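Written below as structure tokens is the structure these notes are about.
The full complex has more chains than appear here; those shown keep their coordinates.
Note that the chains are named A and B in the order they appear, and that numbering of residues resets to 1 at the start of each chain.
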Amino acid sequence: MADLETFRSETRTWLEANCPEEMRQPVRDEEDVYWGGRNAKFKSEAQKSWFEACVAKGYTVPAWPKAYGGAGLEPAEAKILREEMARINARPPLSSFGIWMLGPALLKFGTEEQKVHYLGEIARGEIRWCQGYSEPGSGSDLVSMQTFGEDKGDHWVVNGQKIWTSYADEADWIFCLVRTDKADKYQGITFMLFDMATPGVSTKPILLISGNSPFCETFFDDVKVPKEQHVGEINRGWDVAKYLLGHEREMISGAGGGDRTSAIGVAMLRQAAKEGGDLDPMLRAELAMFDIDALAYGAMGEKFLDEIKVGKAHPAQPNMMKYVGTELNKRRHELMMSAGGSRSLEWDSEETSGGKPSRGWLRTKANSIEGGTSEVMLNVIAKRILDLPGA
Amino acid sequence: MPLYYDDDQTMLADSASQFMAEEGAIKTQLRHWRDTGCKDGFGHELWKQFGEMGFTGILVSEDDGGLGMGHVEAGIVLEEIGRNLTPSPFLTSSVLAATALGRASDDLRGRYLPGLLTGESVFAVAIDEGAKHRPERIATRAEKSGNGFKLSGKKDFVIHGASADMIIVAARTSGSDDDAEGVTLFAVPRDAAGLSQDAVKLVDSSIATHMVLDGVELDGGAVIGEVDGGREILERMLNAGRIGAAAEGVGVARGAMDMTVDYLKQRKQFGKLIGEFQALQHRAAHLYSEVEISRAAVIKAQQLLDADAPSAALMVSVAKAKVGQTAGLAVREGVQMHGGIGMTDEYDIGLYMKRDRALQEFLGDVYYHAERVAQISGY
């Protein structure tokens, strides 16, 4: 315990010295996020210096081993770092699907060589990754995917199409599910890694209802992928994918706290007061009912993380967290839109920073679709937790 | 009066349905004006066609050259507008403004109604002051000035304000902000000196304005009804607009539901049509029930308004709130059941979600009308 207190005070001192004032404010828009990668540009000196200080310290990926670019922090230390960063509102130095998605998969399934190579690149923000899972005909039924890699001895030739590849148009590399055996649905998929600059890869952004285009359609036309570029065994990529899906669901659920688990009633009252108004009594009642659910879910998130740490959580529990967390977040934004009234309807006004409330509200509608729909989550809970008979 | 359409109403519904599907379709109207960045957010040609069809004058008396019909008939047109997301100034001009103008002087009626009937004119109403609908509180002041008035204040959420030839403004001629009495309605020409508007595009691609009245001078002839006696006309106008918005909301809900049910019959996952999954079937069936009930509530309220029944105000709020919940459910279920593609701009279901949101807010949302239901009921 004494060690942890020392760690806390050292961390506080380090943050004080290394996190510029400008980096101690909530992220306001996409511009404020640093994604890294070959073509990355820093938005400001402060962003750059904060990023570089973190890379040097291993704090872009604090819990990863030092050998792979991390700081090798124990869970308790990592928690303290999170708390101390939250205390001063420090922005994440680096956002990356490499950190959130590929990293955990490599840590579990990668070879030592892969870990040193790819994890290091990720930790240093050198390569920006995207994820190739869904296909137009394979949404909830992911395993029905068709993108095919033909075996050519020392390489595959990949043909097919992916959809919902986040920022594929800005990514350097992709981790991608490719069918390598048409005869076996589950054990015929390989988890491949390849460069988006490989000839035959093309992307097309998808315009969303929010007016943004964070996702792409990604096309593979005779793309050559060297045989060594896969994670886990050949034809056993579904195991990696399933593991990552669980991880993704946990992430989307917002179980880690933050916005998605917090009450909003008081903030809505303040906002109404700023416009010179008050809360409708009926809206106030809805906000209270929401806050109850949000605070209870916050407790569940804490409990879930505590249980995961000691292996007490049911392996299918991330599905429950994802289901509830995303439904809750949609409801949160519905209520925020109601509380915001006609002002929140504005699509590109300066007062709304370019329609932040309405675009944010629309964005949340994807929460219960991406990473497994709410319906799929409920199916999984029914079967794997409640052990209800197969339909 | 039975709660289904009589023969004339059925005919009107058929022609409105056909007209809106052909002329008011999403692709040629909503998407077109949105994607070309139209400053009105709707097409004036289509609006004139509304005039040719006679729709513009549904609530205008026969003496004034209109059809002298009622809210049921206006609702028939609005439901089809909702189904097709047809952008037009019908609700603000032919429902809200027309209701107020029906109580106006010969002079005002003569000045404004002919243009409405032909679809040459567009009208708007300026009620809200702030981000929420609170017509009980009116702070905009109209002070006596010569034989006229000088208006000062701010208005928000003035739909079509920037496109309107005339805007009906609720202002206070006496009393304090929260008084029921002392309100007067004014017909304010778009080019009145001291009137400025700041147009903003809304989530549904309609255009509203924030309006500033900086000593706008009007002569006494601009008063609609009696000075200090505007509350009753305002209530009448608001109720007409609310039930109109509710009728349009029913159309939005039905449009979203129909599109979604169709999709359930086409999309396959896990080797089945997704419409075969019982969980989705039950949700669709529940939604259907809610839509039918909402529609019944709207027609009931329209009939009560047309009969000038004392219970009309209660039922209008019931209908606006009920439709708000149902249309919200319809578009949420719609997007969710469409899955990923429901999030894309390419598919229309998201447009229903956007329109619903703006319509929910207009003239009082679910919470506002729930409060009103409690208050009118006496608790």
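Here is the rule we go by: contacts are C-beta pairs under 8 Å (C-beta built on N, C-alpha and C of every residue); 3 or more make two chains touch, one makes a residue touch a chain.
Note that the coordinates shown come from a computational prediction; the quantities given were computed from them, not determined experimentally.
K.L.:
Taking into account all copies, not just the one displayed per type, what is the chain stoichiometry of the complex in this file?
P.N.:
The complex described by this file is made up as A x2, B x2.
Please note the rule applied: only the chains that are shown with their structure count from here on.
K.L.:
How many angstrom lie between the centres of subunit A and subunit B, each centre taken as the mean Cα position?
P.N.:
40
K.L.:
Show me the residue ranges of subunit A that touch subunit B in the complex, using the header's touch definition.
P.N.:
Result: residues 134, 137, 139-141, 144, 163-164, 206-209, 211, 272, 275-277, 280-283, 286, 330, 334, 337-338, 340-349, 355, 358, 361-362, 365-366, 368-370, 373-375, 378, 391 of subunit A touch subunit B.
K.L.:
Would you mind writing out the residues of subunit B in touch with subunit A in their complex?
P.N.:
Per the stated touch rule, the residues are 128, 130-134, 156-157, 200-205, 208, 268-271, 277-280, 328, 332, 335-336, 339-340, 342-346, 350-351, 353-354, 357-358, 361, 365-368, 370-371, 374.
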